[in-house]
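Only one structure is covered here, and it is reproduced in the block below.
Note that this complex is displayed minus one protein chain, with the remaining chains in position.
And then chain A:
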């Protein structure tokens, strides 16, 4: 502490240590945050379901009524919500296909009550989707400003049509 530059150095070091401690403390508050996300999701329709080059391809739409706004805490930057179709076939034990996603940056955006078309096609690795029981999984990542990202999900059952079809609106 004998010179101004030494004191500047000391204050800077202490300030950064304090900053680190603050960041740690902020990320720990996330543990106390109780979220109560609600959602119901069902398959609204299948608009296109055809094999393409040996792989089944489907365009789906969903009916969703959900409120993920309680996932937001003071340390939440945004939610990344997505719908994945999870199923099992004889050839492949574990299949997960993401067909829709959304970045939610506010609590208003985290409330959804609408029917919408999938953003990405459901493409099977093979042609085993006809009549298949699938899980519609609504999953979300809670992305904080500081600290660890974490996941949540809700699973809903659905069934693919037993025959190939197209309603003429897609593909």
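Assume contacts are C-beta pairs under 8 Å (C-beta built on N, C-alpha and C of every residue); 3 or more make two chains touch, one makes a residue touch a chain; residues count from 1.
Everything that follows uses one rule, which is that contacts and distances are computed from a predicted model.
Missing chain, UniProt name from the options "DNA-directed RNA polymerase subunit beta", "Ubiquitin-related modifier 1 homolog", "Signal peptidase complex subunit 1" or "superoxide dismutase": "Signal peptidase complex subunit 1".
Residue A:2 is the one among A:2, A:34 or A:94 that touches the chain not shown. Set against the missing chain, the residues A:74, A:120 or A:150 yield one that touches it, A:74. For chain A, the residues touching the absent chain in the complete assembly are 1-2, 4, 7-8, 10-11, 14-15, 17-19, 21-22, 25-26, 29, 74-75, 145-146.
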